[in-house]
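The other protein chains are all here in position, but one chain of the complex has been omitted.
Showing chain A:
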Amino acid sequence: MTGTETIAKPPTSGGTRPGGGRLPLARLRDFALVPAILLLVVVGALIDPVFLSSANITNVLQQQTELALLVLAEAIILIAGKFDLSLESTIGLAPALAVALVIPAASNGLGTELPAGLAIVLCLLTGLAIGAFNGLLILRFKLSAFIVTLGMLIVLRGLQIGITGGQNLFDIPPSVLYLGSAVWLGVPASIWISGTLFVVGIVALGYFRHGRSVYAIGGNTDAARAAGIRTDRVVWVVLMIGGLLAALAGLLMTGRLGSVAAAQGDGMIFTVFAAAVIGGISLDGGKGTLFGALCGVIVLGLINNILTLAGVSAQWIQAIYGAIILVALILARLTSGKAQD
């Protein structure tokens, strides 16, 4: 969006000066939220000693795993210079469809009663297909990613209500429950999964050519194409990965809660974007790191937990949480010194 300005930002001075310490600065930006996280931990410990108990920490982390996966998906998509608002519906529809295909009609299923073992695969395939369809509309038909995925958000939510008759699904096969509820080596499996996927993502986007091409595309698509990057293909893959991660997040959420709510994921997208932007991802594309995005998720999780521990009344928690996110955005803007365009 820099092109829409008639007046330039001042060129960053000292680009050529030696001793400007550019690299350390750029690296520092990645760790900008670490002090904030430490501060929140101290505040949390002061408010309630329970905060530092391993049970609470585990709980905070586990509750954030689904958000974390959505943020991971959204961050990659944003870095590629695109948008996906429909993730918050995919997280509900993908498990709902998969479960509805395997459970009997009496439990609000579709009556197909496919083998229960297929449920996980069906769920992930649904996510993949949604991403692919978004890609088709955005890349082949050259529609705006924003409006396409906003439409998809509504369509997918509507599909879920249509399929389930607007009911929550309770009769969940154990295979679907497993990932969201299992504990591996004393730590919930969902934390392992999210953590591992973030590490994979950080390495892929930081150290592999194909990962770097995501940044190149977000930074300047024409230049990326001229450099031989198959821009459409990469963006398509990124959108499909986004859908896949959202479906996986849906599985984790279903396992954690033991059911698929009709409104599963409803309203999450604001938090997803907030975490990504607080974590330094630019809505303009090409900027930010997955590590930063992860920090953004953790910051929001800690704030949420502290509000609960501090005994903020349930009626007010949403307003306060929202306000704190706005404050966090302002702080992130001030500390980074860059406009969040």
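Criterion: contacts are C-beta pairs under 8 Å (C-beta built on N, C-alpha and C of every residue); 3 or more make two chains touch, one makes a residue touch a chain; residues count from 1.
Operating definition for what follows: contacts and distances are computed from a predicted model.
S.K.: Report the protein name recorded by UniProt for the chain absent from the figure; options are "Sugar ABC transporter ATP-binding protein", "Sarcosine oxidase subunit alpha", "4Fe-4S ferredoxin" or "Tryptophan synthase beta chain".
M.R.: "Sugar ABC transporter ATP-binding protein"
S.K.: For the chain not shown, which residue from A:A226, A:A263 or A:I330 touches it across the whole complex?
M.R.: Touching the chain that is not displayed is residue A:A226.
S.K.: Of the listed residues A:G92, A:G201, A:G218 or A:G265, which contacts the missing chain in the full complex?
M.R.: With A:G92, A:G201, A:G218 or A:G265 as choices, the missing chain is touched by A:G218.
S.K.: Could I get the residues of chain A that touch the absent chain, sorted low to high?
M.R.: Contact residues on chain A toward the absent chain are 2-8, 10-18, 20, 22-23, 26, 203, 206-209, 212-213, 215-216, 218-220, 222-230, 282, 285-287.
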